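Now for chain A:
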Amino acid sequence: MHAHAHRLLALLLLVLVGLLGPTACADPPSATRAAASVRTEPLQVIFHPTTGPVEVAIVNTSEKPVAIGDFRIEGADWASFSLVDPMQAGVLRPGDRTTLRVAVDAASLRGPGEPVHGSVVESREELPEIGPNDYRPGSAYLSFRASGTTATVPLSLESPSWTSTYLWPALIKVLALVLAFIMPLASLLTWMERKQSAMMQDRVGPNMARISVGNFTLRAWGLLHIATDGLKMLFKEDFVPRRAHRALYTLAPLLAFVPAIVVFAIVPFGDALCYGHMFDSLSQADVDQCAAGRGGTPLQIAQIDVGLLYYFAIASLATYGTTLAGWSSYNKWAVLGSLRASAQMISYEVAIGMTIVGALLVYGTLEPHALVKAQEAAYWGVVLQPLAFVLFFTAAIAETKRAPFDLPEGESEIIGYFIEYSGMRFGLFYLGEFIEVVFVSAMVTTLFLGGWNLPLGILGAHGFSSALACQLFFAGAGVALTVTGAAIWRASKHAEGVASVLVVIGTMHLVVAVWSMFTGWGTALPHVAVVAVGLLTWGLKVLGLCWLQLLIRWTLPRFRYDQLMSLGWKGLLPLSIANIVLTAFVVYALTPSAPAPAATDKPVAEAGAKPAAPAAAAPPAAAEPAAPAAGRPAAAPTDNKPAAGH
Partner candidate 1 sequence: MTIGVKKVSLQRSMRDQIFLPAILEGLLTSARHFFKNTMTKGMGDVDTIRYGEPDVDPKTYYPARYRGVHRLMHREDGSVRCVACMCCSTVCPAKCIHIVAEDRRDDAEKAPASFVIDELKCVVCGLCVEACPCDAIRMDSAQHMTPTEERAEAVLGKIELMSRGSRSVAVQGGHGADYRATEPAADPRFPTAR
Partner candidate 2 sequence: MTSSDPPAPSRPRSATIIMQPEPPPPPAAARAATATTVKLPDNKPAPAPAAPNLPATPEPGGATVKLVIDGESLEVRKGTNVLEAAKLLGKDICHFCYHPGLSIAASCRQCLVEIEKNPKLQPSCQQIVAEGMVVHTESPAVLESRRALLEFTLKNHPIDCPICDKAGECTLQRHYMNHDHQLTRVDVPKIRKPKHKDIGREIVLDAERCILCSRCIRFCEEIPGTGELGMTFRGDHEILDVAPGHPLDNAYSMNVVDICPVGALTAKDFRFAIRAWELRSTPSTCTGCATGCAIEIHHKHEEAFRLVPRHDPDVNGHWMCDEGRHTYKTTDPAKRVRYARVDGEEVSLGHAIATAARRLRARGKKVAAVFSGTATYEANAALADLAGLLGAERFVVGRAAGKTDALLRDADKNPNIRGAITAAGNARHEGELALELAGRAYDAVLFVDGTFELSEVVRKTVESITSVVLADRVTPLVEACTIVLPTTSWAETLGTMINRQGRLRVLQPAWRAEADRREPADLIREVALAMGERDLGSSRDRTRAIAELHDHAELRRLTADPVAARPTLLRFSHSRG
């Protein structure tokens, strides 16, 4: 019966892909009124009252040289915007670019109400007080001539609203991240933990939970065990030991669970989402502008300059949950477990902090989003800081208190700090542990694996860096999906529906690769597609690291306590300090003695050319803390991708 369900699912997916495929392949509808021969980056400039001058690059996308000139600002509020530097007319060779800077005089737009458009408002009523943050929206456009036609770039001033610009997007991101990613993945891990260990140990694993309606039975490889586990925990007895400290006993699971969720606030799961340009092919400058909150929102809940410090601060709180759980349970085993946990946390948090210093030295920022951008610009952390990667991953696993570092639990000796907990109180510990696993994966992805980026920078903000990259990507993904689907088809007769879907999707990937070969398609993708691929990439990286953690957890035996301490204090800590020293020397050696200002007026392609591999430890862009952050000029010269100029 359920085989039919799988076939039905496959058909549905086929229809979806068939509908979306042409959409993705069609030329994206352009929102810009630029001439066909040139385009501007960004397509549209959005100012906030505090925004400084914004760079606008004009790129020749045609095959011929293009003459540009006659720059001017027009439109309703033309008086409020200005060109910073006087621009001369000139000729752009094919692929060349030039930049000009636009600024807004926000003070001239102070006041409430609609834009006045030059008319006189007569009112007998007293004008309301103008608050310090009251601005009216202003709009104008920059126009210039390019090969005989007039190109325009809309300019606008928006007053950021606390609710609509920050609160609601943040809430939506929180909900999306927690409900659509963390909780499902953590729940999935409870199943993966058992199923994967079973597969590793030549067992069957959970597979008995089922939903039966009449003749139809849904087993889904035991995935329903997630639901049955949840129900079980909800309905189990809520036991409190007689002499437990009730308040702390209740507080402890929350202290273990809440920080694990809250700490996700700094994790960037994508670059940025631009509201008005979902189906346009955007440049990096557009996305950076959105990432700064102007006309879009960064795909990160909170952009905090000291994001990694926030991580340490919040993650340490979870230790209180563990310690209090053990102490308040009035049970000697629990106290032993919590003592072990606190000692372990202290030992390994030092190592974590020290390893991150290396990345900080290389990339020059503590803000995770900027860190990812810096990796995108240079090399990923795992390449530049391989030792730090291993050390951080090890210490972070130790922080999750899972095997081989599960001494606080130590189920064969002392059941652990949560020995007295039952029902959903235990469930919080249990789920918190898996959320920590997800978080460790997300953090490693952010710090060392380039976040949402595909490797080698083959996917930029506008699409694939070249048609070849597009073909390689689709061919590789197609082969992988087809082979996996075929293997699953061979392996299990129950999974033929899913397997056929995989094969079909894989085949379609191959078709796309071939199509790209003939048409050169792929370098200009709609914004929404790029964001989706970024999210998918990030999700797959996190999932893969979760899988790796489970693999480690089910392969390595538990440390003895002295071994644990020895590894932490005598292994990880000295190594991480050595890593800092080494990194510092290399960074110092490769950094020019007088930090040269970034060559903003030169074609970015030259400025951002990648140095040889060892020298990449200190790319010029990273040497100066010029990474984009909230409130900074959006056009900071970080768009130094080698493939950016076409």
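Everything that follows uses one rule, which is that a residue touches a chain if its C-beta (ideal position, glycine included) is under 8 Å from a C-beta of that chain, and two chains touch if they have at least 3 such contacts; residues count from 1.
Here is how the candidates were picked: all candidates are chains of the complex that A comes from, given by their letters.
Just so you know, these numbers come straight off a predicted model, no measurement behind them.
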item	value
Candidate from 1 or 2 that touches chain A, complex-wide	1
Residue numbers on chain A that touch candidate 1, as the complex places them	196, 198-204, 208, 217, 390, 484, 487-488, 490-492, 551-552, 554-556
